[in-house]
Each structure stands twice: as structure tokens, then as C-alpha cells.
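Missing here: one protein chain of the complex. Every other protein chain is in place.
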Amino acid sequence: MSGVRKQVLQILPGLLFLVLISLISGILMPRFVRLLPSSLLLAIPTAFLGFAESLVMIAGEVDLSLTGSLVLINAISISAYTDYHINEFLFVVIPLVTGLIIGAIHGLLVAFGRLNSFLVTAGTSFAWSGLALVILRQPRGKVPLWFNEVFSIGKVLGVPLAVLFIVIAALFWLLFSVSPLALKSYAVGSSPKATFSFGIDVNRIKFYAFVLNGFLVGIAGLIMTGIIGSGDPRLGGFSTVLAVLAALIGGATFAGGTGNGLGAFLAAIGLQFTRNLIAWVGVAHYHLDLFYGAALLVLIAGIAYLRRSREI
Amino acid sequence: MATWKIVNWKKAFGQVEALRNLSFELKSNKIYGLVGPNGSGKSTFVKAITGLVKLDSGKLFRDDLEVSITSPKQALAHGISAAHQDLSLVQNLSVKENLTLIAQHLASLRNTNVASLMQEFYDALDALQFPAPLLSKIGYLSRREQQIVEIAKALGARPSLLLLDEPTSFLTERDIERLFGLLNQMRPQTTIIFVSHRLREIFHICDEVIIMRDGQALGTFNLRDVSLDDVVKIMSGGTSIAWGFTRTVIPSSRGSEPPYFFVEVETKKIHKISVTIQRGEILGVAGLVGHGQSEFLKAIYGLIPSRKRIEINGKPLNIESPLQALRHGIVYISGTSSETTLPHRSIKENISLILNGLKSGFSLANTAAEKQLALTMVNNLGIVCRSVDEPLRHLSGGNQQKCVLARALSADPKILLLDDPLKGIDTLTKAQFYKLIAEVAKNAAVVFYSSDVEELLPIASRVIVIFEGRIVEEFRGKEMTKENILAAALRGGNE
Partner (left out) sequence: MKFEWNKLKQTFQIKGKIWLPFGLVIILLLIGQAFSPGFFSLSHLAHIVTLAAPLGIMAVGQTFVILSGKEDVDFSSGANASLTIVLAALLLQRYSHGITTLIILAVGLISGLLNGIGVRVIGIPPLIMTFCSSMLLYGVGQAITRGMSIGTSTPILTFMALERIVGIPVAFLIWIGIIILSAVILHKTTYGRWLYAAGSNPTATHLAGISNKVVGIIAYALSGVLSSFAGLLYLGRFSIPSGFKMAEIYTLPCIMAVILGGTNFFGGEGGFTGSIGSVLALTILDSFFTIFNISQAWRTVMYGLLLVVILIFFVRREKLRI
């Protein structure tokens, strides 16, 4: 059963990182354990973003539009309910469908349009966040009552929401990693020409990677909307960089062909906890972003340096 | 069990015509050898028929029905499978995963189950006695092991047309025996094309041989009707070219003086190679591809880390980077144009690259001098171009390589390191190169490695043969023949 062993080895870096940060937080911050359920829940959207980014990086591409996509999904969901009064039970579907569509657009542009994924998604990020602003104009809006209740209570059938989402993520990764699509994705990211010679449609696999990515971003958007309970076009911040870093910790590389979604998921939670830690250390609000940004950069540099090939 | 007809295949990559009206027929249940000099289009043919390269024009017939192959998927569907020269394996995945990917695809094509197809692959691996565990990552395997996987991948697919492009360069004798055994077994059901430089092997296993040159097929011959020498003659275009000068003579060393060039190198791949070269000498380096020849040259040039001693005229040098090497007058060029050419830049910029590298970044560029140098070089080397301001990519492959050589010459080298510089160059250009190299050698020393032993013979003073990172033999004078060198390369010296 070396497949299981391989999985465990891959998840380890992300898991260890999370455990490490949690331990440090637990020691330094007195109320860490008590606040865990809510701080965990707050970290879940980013965790799904890390998972989403992994999928795309496994296939050898990058998605830098996460900040913009997240904001747009939030905006469309809120607007659909607040402005257009869609059926409240359909509310959950909107973010997922929006995410799928965004993913499909990216997939078309990168896989079939043969455009550079770095640049394209950087460009669409601007487009999506601009659209979000156009739709919402300012922080406003509300979510269906039942939806709000679920998030206020923080539990479903007695199970803390965060735990539920972690289980969903784990199941998702499990299903993906045993599917033929996963094997093809790793192949495509590792050696696209060789995979092509096997008769596999490389472009189609990359397209699927982006669509799945979009779906997961949709989930992240859904959860984020539930957490804040309204729409905010200024959301996002470091999401993209966080997700990329989480994917890197989870084993992905910019060259493609490696990575682990669950590892990235856990690593992202750890990165969010890191932010809480920095905030708690007493850094003023205005300096928080600077220090956190610097910390992220140092982490990225560290990983890149350790992994750099003997290039010129 | 099908017959195939290739009709008028044409393919050009930019200026370079790789295939030029290629036409021949393949009858079923035969093993065909496909031979031809470097650059004759053999690999392009293999890539085209497996769907990796799109033909400019041409037709393909299977059992007299026209088929078109527009992707690897279609090639596989038609029962065409290949072991490529530059392996097509997914590096990050294991052997088993690579084979699974193909098996899954074939299973859906042929409506069988994956397990039975995987069994075929495993059987092929067993027959070739694949030594590593199936779960090893391809990237961690040795070149030989990867080659075995590549071959098993092609054979195990039970194709109706099997192509093997230079499959034996990294295999041991025993591996080759086993491979030939398998091919003989497959003969009744498969048409096989065996592309190779090694004519002895072709004669051993093939029924007929197709000879290619300059993108065309010169003919298909039954191997019972021709001899090895006949094939060589046809390949090289009839009469052997009179090079117009004799081999360089090694100047006698004047006893007490320190040697002009002494180098001793040790790297991961090279156990210890040490050579002494006199001024005016051209040292030929031979051996099977991948046994350390290229590493040797790159180590001298400071491109790869190594433990070494280098002395010019007795003075020890410290060379850790190409810049340092250049400062001491050691110049390196290779035959891989993707490593050496600046395609978008002008001819004059390409030629002046090393000289510009030696200057300080703050200094002013001298366009006039660059132009003058380029014009001189174009004249002396016979470079065909419209103006020296043209982008390099407008030139043919041979002329581009001449510009690279011009770049090396402009640096006034004391030691010229040539890493397979004549790959894919046509015979006429080769002759011109020989003249130029001989000129350079008059006042310097040249180390000339070629993957094609024949290229060394007209010009080398002596030839060393490298096998698994060591010098195993040295030939000079009358003993410096192709047969001797090849034998030493294959055998690994006197065993």
C-alpha cells in the first residue's frame, strides 16, 4: 500500500507546518485553544484556495487571479440574493457555478488559447475585482437567513463547521487523487510533450484542472460569504500569494508535476494562523500587512532557494 | 500485419528542410533498418509518423488506404508505436504510472481491460530484464534503465508498426541480444523499423535497409545483396570526399619544455581523465554517446563542477567559470544550436558575443568594429547571408553553426574545445569546417569530440576513446581506423 504511504509523505510538510505554528500560537497566545473553532473557520476559505492553486500547479500552470475571483464570487452571490431576490435555497449554488465559469474561462484561455497562465490570470484578476466593484459599489448586502444562522452558530448537526469543511476537503482530495484525471494531471505538469506522445489530450487536462480550481474557489467564496454575511468588494488582500505559498509548502513547484491539495489546504491554515500570530505580537494595524507580506516573501524565497536547480 | 506506403513527405523547420520528398514502402512482417548520416531526417520521420510533428505535405497509406495522422492519439489508434531517441517518458512519475497511462488509453481504444495490457508491458520488461523496481521514478533511473522502459513501452503496446530510434546507444551487449530476440519473436505480427547509426547491428537483425540522406530515401535494399561498405558508400554519396589536406601531424615535443596544454579532470561521471596536448595538435575524442566526453569538455571550460588541474605551458590555471576560461584563452562551442545561437539577434552580434562578454559592462559597444569583424568572418568562413545585420535565424543550420565557429575564432583561442560541433551539418560545410579548424590548430591546440567517429578521422592527430568516464584506448597513425575506434568504444578497451 505504498500509495497511501506516498500520500502521507506528501501531506507531511503542510501538516507539520500547521502543527508547528499551532504549537507556537498555543504557547504564546493564551486564548488560542479557546478561539480555535472560530479562527479555524476563518482560515478555511484560504485553505480551499491553497487546494485550488495546487491543482493548477500540479498541471504545470499558475492561477494568480484568486483574489479577484474570490471577490467576484462574493459580489455575484450577494447581488443575486440582495438585488435579484433569487430563491434562497439556490443561494448555495451561485458561488459554485460562478467559480466553475471563472475556472472554465481561465481554462479556455490558458489551455486552448495557449496563453501564459501567469500573465493571463494576473490580468483577469484585475478584471474580476473591477467587476466586483461595479456590482457591489460598496460593502453591502445580506445573505439568506438560514445561511447566516448556520455560520453564526458555527455548527451543523453538532459538528463544528470547520471540521466539516476539513472533512469535505479531505474527501475531495481522496476522490481526486485516485482518479485517472489526477495521474494525467501530474503527467501533464511534469512532461507535457511525453504525455502528449502517449495520446493524451494535454490541453483538455489543463482545462479540467482550471475548472476544478474554479469550483474550489467557488467553495472558498461560498464559505467566505457565509463568514462575513454580506458583500465586500475590498476583500482579498494576500489571498493569491497565500494560496501559492500554501501550494508550494504542499509540495508543488512552478515547474509542475508535483503537489498535494490536502497538504496545501493544511499549510494555508497554518499561514492564516501565522498572520494571527503576527497580529497578536502587537504589530500595529498599519504595519501588519508589511510584516506579513515580508514574512510570506521570506518563506517563498526560502522554498525557492532550497529547490532551485543548478541553472545558469 | 499491414503494409505501409510513405509518399512524398515534406517537412521544413524554418529554413531547414528536414524531409524532402521522402518516399518508400514497407511490407509486412519485416524488420527494416533506417540509416543515414546526421541530419538526414530519420528522427523527423519517426516523429512525423507518430503524430508529434506535422508534415507540410505528403500522404500515408496503410494497406493501400490513405490514412492521416494528425496526433499521437491517431498514431496509436492506427497501431503505430515508437521508442524515441530522446525518450518520451514522464520524469516525475514511476515506471508503473507511465505504463498505466498508456495502458488506460490503449484499453479504451481497443476495448480491452487495462490489466491485460499492463501484463504485456511487464512481460516486455521481464524479457529485457529490467533491473529496477517498477515504482521507481523515471527521473531517478539511469539512462540505460530509462531506455529499457522506453523500449518496453513501445513493444508492449503490440503495435502493427513499431519504430525504434537509436535504441541501443545506452544498452549493454546482453541487453541488445535480448532486444533482438524479442524483435525476432515479434516479426510475424509486426512491421519494424530500426533506426540506427550502428551498421553492424543493422546487418545483424534487419531484413532490408532504407538509406536516407538529406531528407530523402535513396533506396531500399535487401541486406543479402549489399555489404556494409556498400551501405556506407551510398550513405556518404558515392565517393569519399577528398578533404584536400592531410591529417595534422603531432609536432614533436621538445623534451624539457612544459607541455602546451595539460588537463586532468574528475567529475561525478568521469573517474579520471588526463591528457597532454601539444601546440598544433588536434585531439580527437570518441566513444559511445553519454560516456563522459561532453562532461570532460564542459568541466575544462568551467561549466560544471569538477576537481581538476589545468596547465598551459606549465602554468597552473584556476578555472571555475566560462569567463575565467575565456580569459585564459580557452574557448568552447557545441553543436547544439539551441545552446549557442541567439536567433533574434543579428549575425554581427552573434559573432561578437564572446568579445563583448570579455569587455566591461560599462564600456561602449563598438558597432563599427563588430560589423568589420563580421564581414571578415563571413568572407573567410564562407557564410551565406544577405547582410551581417540580418537576424541569425534567417540563415540555414550550417551557416548558423559557422557563425558560432566564427564567434569562437574571433576570441583568438589558445585551446579550442569542440563539443560535437558538426551535428546535422551537411558534407560540404563540414569540409569547410575542417579547413578552418586546421587553421586554428596551427597556433593552438584543439580538443574535438564527435559522436560520429568518421568526423574525427580526416583531421585528428590522434584519437582517445572514452568508456564509462575513463580513457580506455588511444589510436594514432595507421591504427587510427574507424573499426578500431568503434570496437574500443563498444568493448570498453582490451577486455
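Note that the chains take the letters A and B in the order they are written out, and that residue 1 is the start of every chain.
In the analysis below, contacts are C-beta pairs under 8 Å (C-beta built on N, C-alpha and C of every residue); 3 or more make two chains touch, one makes a residue touch a chain.
For clarity, every value in this text was computed on a predicted model and none was experimentally measured.
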*Can you work out which residue in A:R5, A:R31 or A:R114 touches the chain that's missing from view?*
A:R114
*Identify the residue among B:R20, B:R345, B:K435 or B:R476 that touches the chain left out of the display.*
B:R345
*Of A:F32, A:F48, A:F91 or A:W128, which one is in contact with the hidden chain?*
A:W128
*asked:* Contact with the hidden chain only, please: which chain A residues?
replied: 62, 64, 109, 113-116, 118-120, 122-131, 133-134, 137, 192-193, 196, 202, 238, 240-241, 244, 254, 286-287, 289-291, 293-294, 296-297, 300-301, 304-305, 307-308, 311-312
*Interface with the undisplayed chain - residues on chain B*: 13, 51-54, 70-71, 303, 321-323, 325-327, 332-334, 338-345, 349, 352-354, 356-365, 394, 407
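One rule holds for everything that comes next: only the chains that are shown with their structure count from here on.
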*In whole angstrom, how far does the Cα centroid of chain A sit from the Cα centroid of chain B?*
46
_Complex contacts: residues of chain B adjacent to chain A_ = 50-52, 71-73, 75-77, 84, 87-93, 97-98, 100-102, 104-105, 109, 135
*chain B partner contacts - residues on chain A that touch it in the complex*: 2, 180, 183-184, 186-187, 189-191, 193-201, 257-258
